[in-house]
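Excluded from the complex is one protein chain; the other protein chains are retained at their positions.
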Amino acid sequence: MKNTAIIIFVSVLMLGAIVQSDKSLAAGGHETHMENLEWSFDGPFGTYDRGALQRGLQVYRQVCSACHSMKHMYYRNIGALGYNEAQVKAIASEYMVEDGPDDEGEMFSRPGKPSDRFVSPFPNRKAATYANNGAFPPDLSLITKARAGGADYVYSILTGYEHAPKDAHLLDGQYWNKAMAGNVIAMAPPLADGMIAYEDGTAETVEQYSRDVAHFLTWAAAPDMEERKRIGIMTLLFLAVFASIMYAVKRKVWSDLKK
Amino acid sequence: MASGKREKFDNPVVEWIDSRLPVFTLMQKEYGVFPTPKNFNYFWNFGAIAMVMLVTMIITGVVLAMQYTAHADLAFESVQRIMRDVNYGWMLRYLHMNGASFFFIAVYIHIFRGMYYGSYKQPRELLWILGVLIFLLMMATAFLGYTLPWSQMGGWGATVITNLFSAIPGIGDTLVTFLWGGFSVDNPTLKRFFALHFLLPFVIFAVVFLHVWALHITGSNNPLGVEPKTKKDTIPFHPYYTVKDTFGLLVFLMLYVLVSFFLPYIFAHPDHFVEYNPMQTPAHIVPEWYFLPFYAILRAITFDIGIPFTDIVFIEAKLGGVLAMFGAVGVLFILPWLDTHPVRSARFRPLYRLSLIALVAAVFGLGYVGAQAAEGIWVILGQLLTGYYFLFFFVIVPVLSRIEKATPVPESINAAVLEKKKKKA
Partner (left out) sequence: MATKAPSKPQQSETRRDFLYLTAGAFGAVGAASFAWPFIDSMNPAKDTLALATVEVDLSPIQVGQSAKVTWQGKPVFIRHRTPEEIARAEGVDVSALRDKQADADRVEKPEWLVMIGLCTHLGCIPLGQKPTDPKGDFDGWFCPCHGSHYDISGRIRKGPAPKNLAIPPYEFLNDTTLKIG
């Protein structure tokens, strides 16, 4: 028993050290302000909200996609947001995709299909950087995994624009954002109240748009989450029962030594 | 493995095979009736657990390799395909990436067990050395695998670690160019890292085989460090330790599943999810947690080593750090000859026990320091803890070997077990 206690103690210490070291990494030099929201996908039983995901896709398509690619996503993926096959086809066909070469060796444009990737706004990284004042708009497929804070980070950036303090020196094309490390961001405030028309009557505010698109981007980065948690719970329950049985077996087997 | 004396099996199929190739006799001898000290505690589970983790890593790894593309332009993309399109691909990858951490957890506890109970001492020196070799191979394999997703963290981690070799005087730069197969970490580097990452686990497996073979020659150590003397001191491995190991394994697997399915990114850094960009270093480069103590030792040597008050330098700081880091692992190889105290178990060596617990604390401290930016108090703390690390091995352990008076050691395992029962009753 004493040794079990030592093992548990050591494990807790190890995990503690790891979590601590992670936290210390996130802290930057400047004052940054990160919101901490509650999300439906939090916790071991959390799931995505299909309504929020569809609205978030709308925000991405109407606003973010002007500059940000999502190159790891396919149009077929949005079937998981609750669209049927015809709707997915319709959305995909709104985009023009470069294909080819055809029989004459020429590249050509055709309407998108579900098996196509999300069309990128720029042909390559250099074009994107050049068109955006030298600041490359990052691909958003994995953004909530690629930034500490995840969905909170996306929300905080989108709602974090403020008037720059008097002593701040901003260059042309730079903006003050309280959530950005260093507080200077090259992205102009992308959202404004009422700029996207929601069909389900949800409030058309910058906060709501930000929340929805952060929700959508979290799904895009981790579409496996719901299945992962479901299988995880089943596996844990199975192992717990199996371990209990094995403990009983162990006690039984060892009991004849005790006599 | 000689087939001299062989008992007949009742099952005719088993008997037919065994009379031609005595695998069943071997299993029976090595895992069935194998006499094992009867006083193991749960620390003795971690060898079996580490073995299971090795097998888990190999089978998840082989299946992942069927989907992964080792090419600088496609590697990141192919990992995303595994995560999104391959059936259960996300599960295999989470099990593989977190499996590495849990493999190291099991092995670190296993190493601590060996040090606490003096399992490296005569006649188990070779057993111990093979174990340290496995540890080294694991570190190499883990480092190579870290690069494969071709993320910012992976690519830059590879750059930094391969650059360690540039500290070697004279041939350093040539050697690094050779390791890269070019003038920076690029496609040739990735491809050879993949080939070696695939190969090394099988080398590990072979060394594990030797490790277990050596174990079955000398027999296991035990918490008392007293060799079994009579039949009363031992029990057959099966069923006693097969069931105990299985139970311990299941508890360990629960932790592994908990992390892999509910906190899959707890050991990962955001820069793992950004594709490698050779033109831009991420703000913080940190190795995986299991390397942090060694990383801290590397960074602790910030000074040139030479003759004080002159310009004569023998070892530059860069080389010194590299030597210290490799030395920190290398010293484990000679531990059996540093510690020559006749008593094995720390239970009966209060001073050794205290210094060892302090060493564990120092290693945790170094791990914490390794994750901090190398500035201010962290540098000094890292140097102090590094100092203690080497002091432990090169001064404390040899000195204690000569002067420490052990508390009374029980006469036999059976006597100690009976004593314990009497006290309980």
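Per-chain numbering from 1; labels A and B assigned in written order.
Criterion: a contact is a pair of C-beta atoms (placed from the backbone, for glycine too) under 8 Å apart; a residue touches a chain by one contact, two chains touch by 3 or more.
Model, not experiment: these values are computed from the prediction.
J.: Can you say which of A:128, A:158 or A:246 touches the chain missing from this structure?
T.: A:246
J.: Looking at B:85, B:186 or B:304, which residue reaches the missing chain?
T.: B:85
J.: Contacts of chain A with the missing chain: which residues?
T.: 74, 76, 114-115, 238-239, 241-242, 245-246, 248-249, 252-253, 255-257, 259
J.: If you put the missing chain back, which residues of chain B would it touch?
T.: Chain B touches the missing chain through residues 59-60, 63, 66-67, 81, 84-89, 91-92, 231-232, 235-236, 246.
By definition in this document, only the chains that are shown with their structure count from here on.
J.: Express in whole angstrom the distance between the two chain centres, defined as the mean CA positions of chain A and chain B.
T.: One centre to the other, that is 34 Å.
J.: Considering only the defined contacts, which chain B positions touch chain A in the complex?
T.: The touching residues are 38, 41-43, 77, 80, 83-84, 90-91, 94, 105, 109, 112, 235, 239-240, 243-244, 246-247, 250-251, 253-255, 257-258, 260-262, 264-267, 269-274, 283-284, 286, 289, 292, 364, 367-368, 370-372, 421.
J.: What residues of chain A sit close enough to touch chain B in their complex?
T.: 3-4, 7, 10-11, 13-14, 17-22, 24-25, 28, 44, 72, 77, 138, 141-142, 145-148, 221, 223-224, 227-229, 231-233, 235-236, 239-240, 242-243, 246-247, 249-250, 253-254, 257-258
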